[in-house]
Every structure is written in structure tokens, then in C-alpha cells.
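Left out: one protein chain. Kept in place: all the others.
Chains here go by letter, A and B, matching the order in which they are written, and residues are numbered from 1 within each.
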Amino acid sequence: MANSQPLQVSKKSKFLDILGNWIGVIPFFIFIFVFLILPSTNLFIGAFQDTQGNFTFANIIGLQDPAILKAYYVSLQVSVITSLIGCIFGFFVAYAITIGKAPKWMRNILMTFSGLAANFGGVPLAFAFIATIGRTGLVTALLKGICFPASSGVQSCPFDIYENGFTLYGVLGLTLAYTYFEFPLMVLIITPALEGLKRDWREASDNLGANSLQYWRYVAFPILWPSILGAGLLLFGSAFGAYATAQALTGGSIYLVTILIGQQIRGDVLGNPNLGYALALGMVVIMGITISGYTILQRRTARWLKS
Amino acid sequence: MSFLTLTHINKTFSEMPAVEDFNLSAEQGEFVSFLGPSGCGKTTTLRMIAGFELPTSGQITIAGQDLTYVPPNKRNVGMVFQSYALFPNMTIADNIGYGLKVAGKSKAEIHERVTEMLELIHLENFRERYPYQLSGGQQQRVALVRALAIRPQILLLDEPLSALDAKIRVELRQEIRRIQQQLGITTIYVTHDQEEALSLSDRIVVMSQGRMEQVGTPSEIYTYPSTEFVAKFVGQINLLPVDVVNPPEGLVKLGQQSVRSSRALNHADGGHPIRLAIRPEELNPGFAEGANNLTGTVEAITYLGSIIRIRINVEGQLISMDIFNERKLQIPAVGDSFQVNFDADACWLL
Partner (left out) sequence: MKTSRFNLWGLFWGTLALLYFFIPMYGTLDFSLRMQKGLISLRAYQIVLADHQFVESFLYSATMGIITVVISILIFLPTTYWIYLKLPKLRPVVEILTILPFIIPVIVYVFGLIRTFGRPPFRLTLTATGTDFLMVGGYVVLSMPYMFRAIDVGMRAIDVRTLTEASQSLGGNWLQTLINVILPNLRVALLSGSLISFATVIGELILADFLFRPALGPYMTSIGTTKAYEPAALTIMSFALTWVCLGIIQLVSRGDTSQQLTGR
């Protein structure tokens, strides 16, 4: 009798102990479960169901529809191109801000605007580009106004871009618009990495007789490439998942996976809601791979740049 | 003709003089230390020799060649950084071989030289390791041979041991000196640690606030400091205000007690108070015939391990005396009356 009492108390207090340890994070987990886990898993489950709720792979197979494949192709195309442009452009701008020693006023403006532009997207971005390079945009008008007298005596204005096949409301225009927030994002991400390149390393390399090219080839780029690649992946993910800008620019007439999903939510364009869920699942898989790659590369960089 | 010369080197950073009128002639194979507190300009001077800073005026020549404005990667001086600056993306072998690779040497030659360097520091098994896998001391040794691999004319070290534990520091500095002597390479060593400078150098340049205070061998610097700064910075010193009795004879008075210094005043009395300088280890307990004798009371006794420091109050002045902690010693108690003596040669007037 006297022995069982302490045992009971300790079991109860142990439970309370554990509860006490976890109580602070319970609200968080409840919230995450309700508003994140639940909707997500529901969606993915729906990808594997048919309209009656039975398990099926039909939706996944249905992703091979030519319209859907085209959408994936265009989405990937736009994302890869903008992330490449954003990567290269952003890297050089970040270089200008850190090592390149652009004048101080330029550096400050660039950093501030990178912060602004990286968060500037969606509808306002579309409007800004329409106002600039749309059919009646400022730059369009300026270019149209550049006229030379031609040999035949008539004025020739060769820079009417819309006459020459350019359109803002398609893939090319979208690429231009996406670049607006992609390269600042690159600047923001890669600037800390460039600052992490210790001055000592450059001096040691100089001291040992290497020139600039050799330094970048053997020391700086090997140290930086995980950061650059990781940032590129992030840029890719950003472009891939974007919706609002494309919608505002093209009114939904462009083949993008996000647009397709949007149409699916609104109305039954595909004839099968579960196919929409499969589309979404496909997106998330691609994004998941992208972000995992980014995280792995981040870890690799952190080791070097922290030392 | 000396191997490394710095002539009237000046460096100003936007109105602030960092180095003023620095002059040095170092012989081939000599080990010279720049010693001084933070901000005294020693590192700046070193970096000018390396080429990372350009002197505002003055000239630097190595082996007769004027290198003042030559870019750092063309000078063939080897530098060991305080933070080691090993390239984190390369193995130890690649780090050491880097200077040879960028110079276009053959793989075989690089391999041989790297092996040679690794043997020098006894890290042959660490060829394929990465810097982060090595301890601080090991990294520093790699940094050293990386600089030596390119067969530089001069070796520069910028406080290479300051980030290490005390014990490793002592081991490593001896190794640095050993290697330096073995290779016979002219070396400039920057440090704020006087023990390092005293134990390693052929000559020391003591610096303060951008200026050279004194240049000399370790024993010259220690035994005959030429300025108050050097006297205070290197080693311990007692500085006692005294009244002058007879300047040419070096006779002064500490309160009521007379003291004679055989080294007379070495500068004209500029109106500032004269002080008697004597190192704590020059004081001896008790009375000695023919020497200076002082009487006072014991204020404090500090136990420093191998040394015991006794502070005595003589006519209101506190004098420190260092004696070896030998077992047979009779240590006075605080409050006791006590006598100390010292030679006239051992003190001087500032």
C-alpha cells in the first residue's frame, strides 16, 4: 500500500512535466495544423481521388494532357529564364554594392530599392509595366518617336516595338516584369555572401602571387557557388509560383500552371476538379525539390562563410 | 648593404597620421619584431611592406629593388595573417601549393614542394584535410608554410599567435624561430606581446602612436630603454619622483634618503620632474655596503608563482621588488620594516 502511492504520484507529475514543457508551443502547432497542414494534405489527397472519393492514379496520368504539359513547359521556361537573368544581373549588382565599390550614394539607393522591388509584385507590378512598356506606355512612345528621314523621303520610325512583334502581354513581357523582382531578390540574398568573403582571403591570394582572375577562379567562386546556386533556386521558385502579375498582364490567356489552377478554382475548365488538385500537387513537388536543394546548399555555405 | 630598407615611411589615413617617419635597415636573415600597443602603427607598416597599403611618402626596397609601388602579387613576400586566412574550399595541400599553382609550376614540382613544407611542420598526414578540421595551432603552421612555399625573399607575420592558447603560443613561437633560422629568411614579426618579441628577435622596433620609440637588440631595449615609453612598456619598472641634488654626479634624494645613479640624466632638464627608474628584479633585500640602500615598510606581498613581488613604502613612494621564490627565502610580513638595496649601475634618471 505504502509503495504504490509514490509511483502513482510520479507518473502523474511526469505527465504534467511533459505537458508543461510543451504547453508553450501547443497553440502554434494547433494553428499550423488547422490552417496549413489540413488544407495542404486535403489537397494532395484529392489529387489521388476521383469525383466519388475513391483512390485513383487517374489524375496524375491525366497530367499528360497536352494543354497541361504546355502550361508546365511555359512555366518552367519563364522561371528558368528569369532566374538565370536575375541571377547574373543580381550577382553583378551585388558585386557593385560590396566589392565593386560603387559610390556610397549609389550603394544605398541600390540596397533600398532592392528591398522594395523584391517585395513589389502582383498587380502593381503589372500596372507599372503596362504604363511603361504597354501599347501606350512611356518607353513605347519614346521609342516610337525616334524617327529618321529615310532615303525615300518618308520618315522611318523603326523602333515601334509593337509593330515589330513585341508584346508585353506574353512570355517575353512576363519575363521582363518578373526580372523586376527577381534580380533585387538575388541582390538581397547574395550580398551577405559576398560580404562574407573575407578580405584576408583576397590579400592572401594576392600575397601568394595570384592575379584577380586566378583569385576568382580558385578561391572566390568555389566558395560562392553554393550561395549563388541556392539563390538561383529561390529565384526559380519565386517565378514558378507567381500568379497575380501574369493574371493581370494577360488576363489569363497565357499557359502557366498557376493560371490554370486559378481557372480551375473559378470554374470547371478541366472538367475534373481532382485534376486541378493533381496540378497543384505537381507544383508543390517541383517547389519542394527546389527548396530542399536550396537548404542543402545553404548548409554547405554556412560552414565556410562563418569560419 | 642591407636586405630590407624602409626610408622615411609615412602613412596618413584621411588627416590621421598612422605611421610617421619610419626608418629601418634589416640584414639578410635577420628577425626583427615590431612591438607596441594596439594602434601604434606596427601592422600598418607591415602591410606597407606587403603592398596592401601604399605609403603616403617614403621608400621601400628589398634586395636593392624599389618595391614601394609594386602591386602585392608581384613582390614575392610571404605573409602570415593573424586570422590564418586559409582558403576554406581547399585542402591543406592545395592551400600550400596555391602560390606555386598560380605561378604555373608543374604538378610534380608542386607536389614535391608541398611534401617538403608538410614535413617542416610535421603534418604529413594532414594533406587531404580541410582547414576546418584542424586546430588553431595546426592552421597557423599551415599558414606559415603556405607563405614559405613560394620561397619569398621576406617573411611577414602579423600577430600570428594572438588567437591561440598560452601554452600553444610558446610552442609555436619556438617552432617559428627554428624554421626561420633553418631557412635563413629575413623576417618581420608584429606583436604586442613583449615576451614574444624579446625571446624571438635579433632586433626589436618599439613603436608608439605611429612613431619609432627605439630600435635595438632585446637586451639593449630591456636594459637601456631610451624613452619612458619603452621603459614602461617593456618589462616592469619603478618610476620614483626624486629631488635632484647633484646632476653630474647623479645624486638625488628620495624624501630624506640619498640615492646615487651612475647613469646621469640623459636629456636636459626640461622643467618636468625627474624620476628614478629601476627594475623590480634589480632590488635586493637587506643592506649592502657600497650600494644604494633604502628603508621602508612592507605594504603588500603578491605571489606570482616563480616570482614574489614585494611592495615597499619608502617615504610615501611605493617600490616593487621582485625576488625568486626559493624555498630558503625568508619572506617579511606586511607592516614589517624592510631594507632594500640596489647598485648605482642598475638605476637611471628620466
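Convention: contacts are C-beta pairs under 8 Å (C-beta built on N, C-alpha and C of every residue); 3 or more make two chains touch, one makes a residue touch a chain.
Since we're looking at a predicted model, the values are computed, not measured.
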Residue among A:Ala71, A:Cys87 or A:Ala118 that touches the chain left out of view: A:Ala118
Residue of A:Ile68, A:Ala220, A:Met283 or A:Leu297 touching the missing chain in the full complex: A:Met283
Residue in contact with the excluded chain [from A:Leu38, A:Ala67, A:Cys157 or A:Ile296]: A:Leu38
Sole residue of A:Val25, A:Ile61, A:Cys157 or A:Ile296 that reaches the chain not shown, by the stated touch rule: A:Val25
Residue of A:Gly62, A:Gly170, A:Pro222 or A:Gly241 touching the missing chain in the full complex: A:Gly241
Positions on chain A contacted by the hidden chain, ascending: 21-22, 24-25, 27-28, 31-32, 34-36, 38-40, 42-43, 46, 89, 92-93, 95-97, 99-103, 106-107, 109-110, 112-113, 115-124, 126-133, 137-139, 179-180, 183-185, 187-189, 191-192, 199, 202-203, 206, 234, 237, 240-244, 247-248, 258, 261-262, 264-266, 276-277, 280, 283-284, 287-288, 290-291, 295
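To be clear about the criterion, only the chains that are shown with their structure count from here on.
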Of chain A, residues touching chain B in the complex: 198, 200-201, 203-211, 214, 218-219, 222-223, 303-304, 307
Residue numbers on chain B that touch chain A, as the complex places them: 50-52, 71-74, 76-79, 81, 83, 85-90, 98-99, 101-103, 131-132, 146-147, 150
